[in-house]
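Every protein chain but one is kept in place in this view of the complex.
Letters A, B and C mark the chains as written, and numbering starts fresh at 1 in each.
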Amino acid sequence: MTAAPRMITLASELLGPVPADEHVLQVDDLTVGLRPVAGDSAESIVDGVSLTVAAGRAVGLVGESGSGKTLTALAVAGLLPSAIQVVGGRIELAGREVTGLGERDARAHLAASVGVVFQNPTASLNPRMRIAAQLREALPAGTIRRRARERSADLLRAVGIADVHKTLGAFPHELSGGLNQRVVIAMALARDPKLLVADEPTTALDVSVQAQVLDLIDELRERLGLGVLLVSHDIGVVSDRTDHVYVMSGGRIVESGPTAEVLGDPHHAYTRRLLAATPSRLEPVGVAERGQPVVEPAAPVADQLEVRDVRRTFTVRGSAGRARHVALDGVDLFVTKGQAIGLVGESGSGKTTLARIIVGLERVDSGVVSYEGNPLARHTRAQRRQWRREVQYVFQDPYSSLDPRLTVDRTLREPLEINFPGLSRGDVAARVDSLLDEVELPRAFRDRHPSELSGGQRQRVGIARALATEPSVIIADEPVSALDLSVQARILRLLARLRIERNLTYLFISHDLAVVRYLCEDLVVLREGSVVERGPTEDVLERPASPYTRALVDAIPGRALVRS
Amino acid sequence: MSLVQVTEADGGSAVPTDVGVEAEAGRRRLQRRTIGAGGWVGAGVLVAVLATTLIGPLTSGDPLAQNFDAILRAPSAGHLFGTDELGRDVFVRVVFGGRTALAITVVSAVVASLLGLVLALAGALFGGWVDAVTSRLADVQLAVPSIVLAIVVLSFVGNSFVPIVFVLVLGSWVLTFRVIRGHARAVVAQQYVEAARVAGAGRFGIAWRHLIPSVLPLLAVAFTINASSALLLESSLGYLGLGVQPPDPDWGQMVATGQAQIFTAPWIALFPGLAVVATAVGLQLLGDGLAERFVGGPVTRRGLAR
Amino acid sequence: MNDPDTPTIPGPQPQKTGKPVIHRPSARRRPVVVVALAIAAVLATVLSACGGAAGSADTPTVGDELRLGLSRQITGINPHKGGSPDSSGSIVGSIYESLTQIAPDLSVKPGLATAWTSTDPLTWRFTIRTDSKFSDGSPLTADDVVWNFQQLLNPDYKGTSGAPLRKYLKSVTKVDDSTLQFSLSQPALDLPGRLWTIFIVQPAFAQSHNLDNEALGSGPYKLDELDQENGATLALNTFYAGPKPAFAHVTYTVLASEAQRVAALRAGEQDLILNLDPLDLAQFKDSDTYDTILGVGTQPLTLAINERKTGTPLADPRVRQALNYATDKTTIINSLLQGAVEPLPGQVVYEPYQAQDPSVSAYPYDPEKAKQLLAEAGHATGLTLTVALSSGTYVSQDAATQAIVAQWAKVGVTLKITQQPFPAWLQSQYGPDDAAADFYYIMWGGSFRGDVTGNFGPFRSDHIQSHLRAPEFDDLTTKAQNAATEAEKTTYVDQAVENAHSQAHAIFLYPSPFTGVVSKGLQWTPKPNRYLYAQQVGRAAQP
Partner (left out) sequence: MSVSQDASAGPAPAPAPWSVPRRRVRAPVSWRYIGGRLATGLVAVWGAVTLVFFALYATGNPAILLVPPDAPPDEILRLTHLMGFDRPLPVQYWNFLTSVATGTFPDSIRYGADPLPIALAKIPASLALGLTGLLVGVLLGGVIGYVSATARSGWLSRVPLGIATGIESVPTFFIGIVLIIVFAVRLGWFPVTSTGDAASMVLPALTLAFAFIPAIARVFRTALLDVLQAEHIRTARAKGLPRHVLVSRHVVANSLGTTLNVVGIQAGVLLGGAVVTESVFGWPGIGQLSINAVQNRDYPLVIVCVLAIAVGFVLINLVVDVVAAVVEPRLRS
């Protein structure tokens, strides 16, 4: 699925490129608010946003969640949810003011001039229609049936899909996310729009696929003279792909200008904070900060955790019969005490399965997992209890990893009561307090429910829970991937500090090489259930030995940002 | 760069979408919600029915007292719901009939809910063959309409309290089972349950700490729905002559015996029938209210129970 | 989605904000008001729909088709298996013929047989018609009749009508084409009457078809269609030798519940239905389309007594007499049966089956006497007894039983009712003494005047439904059955009647009321034994 599209002539090319710098989108003082419901006062969520997108240019709109960037994009595309409406300001698209038009005209004009690409490609496609039918719908009204098929095929070729006919006949769930995103882009292009609104188009995709999709958008932009409004929380992506950037926070635009200028020399404090939190910008935690090396390098190092030739196959059952999915195909892994190992790979590479096997949430088909030189299968009761206590897990999803019914206090008490049955009530309470201190949460939070906590705070509770049993090994599965950048940075620093203070061994799983680079000295790269490369982090990132790792490294967005 | 930072700024939600903010607010609103007006009305109706059937017997007369001088009298101040072919007061009979109906309904709904709960939790926690066996049991139950099973059992075993409760339980435990099982399996797959396992919690610890508290609201919903389905089934059995035996009054049976006089003395069949409907509506509204409050959508009754 | 475990139940509230919940138009406002309004509307409709005079909806006119209602499901139409007058029996009698038949006044009349004589107490000769034909046109011969009896006398034959025959009939032989000879093992003065239930089927057909739901007889009608659950349609037997019936097409419809019968009549869908609750007749009294029948039926109703249960107080005749005194028959009759009948005269037989014994009269209602007798028997503190009922089997039995419960309560006897479907009820009666209830309703009756077996049978200790211990009565009735002369028979019958009365082997209630609703367009002589033969229904003379 490489982006090597046969050059296809699209209608807009025949018309000639749109003159550069002609504005395809002009938004003035846009205000978006909740449709007033009885009892609620109308509150505005987007407040006085103005921006322009020129033909053939890519404009970035960055900000964290809740900043209003997606609503701005949806307002432009005329796709606001029914509870939210444009309250004020004007939107001019391809030379025509949309805000003044009646509903029917507005819909027609919008459909003809804006293409939209969403975050989650598979969910953005109708699950029970074949691609061909969905593409046909996207074509301008009145396209003859026979022509429609050809047009659809052309569009797919234009977005770099090689096996056009197979794709046309497929249902969305039968295609990969990257392929689906290409289909969505093809649909967005079907009516030769002037503007492409891309709302987090790559967030749901693997890194290497991300790069391909962004390349495609770039290429189409240049070739068709499209204006692109790229909405993203990823500074790296915006830095790589846009000419001009708007930074949003709290529903307002706080800073704007040419991308290089804004990111190179941010004026607004918010922009600076955002940049500082970019993983690539985080300073690796050095030996100096860590203090003395935890383990004497000279001492004979015994592996604390040992994984030998582990295999695991899943059987996927469906109405069409069974399918086998090989998750792990003979993986070896050795973790010595005090080490921090990063486990990277794309989705489906088996990294999560491996982590779950190590903590006993998943069984192996074959192979041996040992703790402190002793295979798990041969543990005595006491050994098993010790392993259970000492190897802890931090979950990816801060939302589902906390029981919504339990307060922070009860969540933290659970492991204490199980593992230290001798503790008095007072002791337990004291321990809960000190755990909260350790993860930098106010003690008053102990009576809160998860719904009263932000994502970052929840993840801190999750970390505190893992620390409660006084573990020596922490296995963390994408602990920051669900968090906003600034929060992500703070959690990463917390993890780094805890490692030093508690002398912890880390097995850190991530798809984000930048994040791993910050926290881990050693790196293991997994691909389709096998280890393709391992070694010190810097070595692997600077001089990747396998082409796969190289592709991964190259795909990291925002390299320019790091060097700047 | 200080390692310790103020954490209040840990804002933001997991998925970078602005709409999330709105959803968050929506969820808060949702949590504030109670069982809603309908739920309260349902609860009110039930309390009224319960009060009448529990307190009524203390004040009103004998449901079996016959008065051949006042046969088939229309509703009046003296006989609120009129009298039947034996001169018995229909109101008193409806009140007493309610006692039987409600006792049977409540007992069988409790037993059905507990049975469904235990089997569902066992299936969710132990998985494997336990889950397979309990699920097959549910399939077997579903393959025969409960009314058919009830008719078979009752007409051959006899129709006293225990067999009636037995068939009603047989007819409605599957609803609780499937509702709870689906939920429990989803909960068991949640990361917080895995977190508890990693923390060393055993099956019963997980059940006690996480599973049972989380299914309780659902159990309440399932209970009201079980109760209303048991009530309807019980009245159907009574109507077919397989329920509580005369002369003890029972709503369904009263409808059946009064049906012949429906053109000349409609009150005999109508009021017990309306009593069934009112109670069922009460349970239904309460169940819907609870379902909206705790589950976020409807749980269909007949769909599962029958 | 395919997983049946979570079909419509959204699981735990999703904790992720991934899917914004925004547009839910009034999803949570429960339409309470609407429900209330809907109920009110239904109530109003029903109330307005009820009441009003019957038959005002439309006026049924009797058409080409005769529509007869049956009050019980058809249990097959095998002529050799007997059948209830309320279902199978009526159909069988319209399709088949027997040697004799019973007139509405219960006298025995010629059928296939035109004459009969008894040469000695154990030998009878029957002269049969030679012009009878089955509905396929084949003639009905003396050989056919002999064949039918031979089948029934064979102990391995499935047809159950043969069982009583085998007790007294040795053989049936053909003398000539129109004469049959019956050889008996016991005298039977009432033999011609007894033979009315032996219907003659065509032998070849019987051997090749399932008689339970197919028929080939020589009666006035032939079977057109049969649905044992819902009824049957009959068409004329064009080969029938007798007078042509008034209707060419007949539909028998099973209307098993009182409510169905009332509704069908009110909708004008039936021409003739028997067995309505006397209370329900009132609504058809002023009808333009229907006449009502409220009279005395042929079957006396009693509460049969289980005297053989271990340790039962009912073994004591004083208790049985006490309960007879404690039962207020008149009140029940006046309130429930619209005063249609008189209490039974304390006899197990009565007119029109048997001349009434003037020396025996009904137990009067006398609760004081009842209490006294109970006290004498040592039950001053009270008794608890059970009665088994089968819903809808006998007219007004549910209400009457409940009245009896109330009456007996006044003398300290608690009577508990067990209501069972008919088969289960039958089964518990046929079962062992200790499993049966203390009382159960029986409505019995012979089929014709002088039918000793039919009338006394249920009160004999050896009857299949009986739980009595009545050796004297058994002896007397056996003698009556075997009597060689009418005088001898009458003597024994009277003695038996007196014995049953004094020993109180039953709680004597009243004769069953005979009720019916008949279209004014019909001409029908009420037949109190409830057999509803289509050929006996005629058209009313046009005014």
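Throughout what follows, a residue touches a chain if its C-beta (ideal position, glycine included) is under 8 Å from a C-beta of that chain, and two chains touch if they have at least 3 such contacts.
Values in this document were obtained by computation on a predicted structure and should not be read as measured data.
Peer 1: For the unseen chain, which displayed partners does it touch in the full complex?
Peer 2: Listed by label, the shown chains it touches are A, B, C.
Peer 1: I'm checking contacts with the chain that's been left out. Which of B:130, B:157 or B:212 qualifies?
Peer 2: From the options B:130, B:157 or B:212, the contact with the absent chain belongs to B:157.
Peer 1: Which parts of chain B face the unshown chain closely enough to count as touching?
Peer 2: Residues of chain B in touch with the missing chain: 15, 136-137, 139-140, 142-149, 151-153, 155-157, 182-183, 185-186, 189-191, 228, 232, 235-236, 239-240, 252, 255-256, 259, 262-263, 269, 273, 276-277, 280-281, 283-285, 288, 297-298, 300-304, 306.
Peer 1: Touching the missing chain, which residues of chain A?
Peer 2: Counting only chain A, the missing chain is touched by 77, 79, 107-108, 110-112, 114-116, 118-129, 137-138, 170-171, 173-174, 176-177, 180, 184, 187-188, 190-191, 203-206, 317-321, 323, 346-348, 396-397, 399-400, 478, 481-482, 511.
Peer 1: Where does chain C touch the missing chain, residue by residue?
Peer 2: For chain C, the residues touching the absent chain are 1-12, 14, 16, 18-27, 29-35, 38-39, 42, 45-46, 49-50, 57-58, 73, 75-76, 78, 81-82, 155, 158, 160-161, 163-164, 167, 210-213, 227-230, 253-255, 259-260, 263-264, 266-269, 421-424, 426-427, 430-431, 444, 453-454, 457-458, 462-465.
Quick note on the criterion: only the chains that are shown with their structure count from here on.
Peer 1: Any idea how many Å lie between the Cα centroids of chain A and chain B?
Peer 2: Roughly 44 Å, centre to centre.
Peer 1: At least two other chains touched by the same residue of chain A: list those residues.
Peer 2: Where chain A meets two or more other chains at a single residue, that happens at 81, 83-84, 397, 399-400, 451.
Peer 1: Going by the contact rule already set, what residues in chain B reach two or more other chains?
Peer 2: In chain B, residues 13-15, 17, 19-20, 22, 27, 190, 214 touch at least two other chains, as defined above.
Peer 1: Looking at the complex, which residues from chain C come into contact with chain B?
Peer 2: Contact set of chain C toward chain B: 3-13, 16-22, 27-32, 35, 39, 43, 46-47, 50-52, 54, 257-259, 261-262, 266, 277, 279-280, 282-283, 331, 334-336, 391-392, 398-399, 402-403, 405-406, 417-421, 424.
Peer 1: Applying the document's contact rule, which stretches of chain A touch chain B when the two form their complex?
Peer 2: Where chain A meets chain B, its residues are 34, 45, 64-71, 81, 83-84, 119, 200, 203, 233, 283, 359-361, 385, 388-389, 391-393, 395-403, 405-406, 411, 414-415, 418-419, 440-442, 451, 454-457, 460, 462, 465-466, 468-469, 482-484, 486-487, 490, 493-494, 496-497.
Peer 1: In the complex of these two chains, what residues of chain B are touching chain A?
Peer 2: 1, 3-5, 7, 9-22, 27-28, 31, 190-201, 205, 209-210, 213-214
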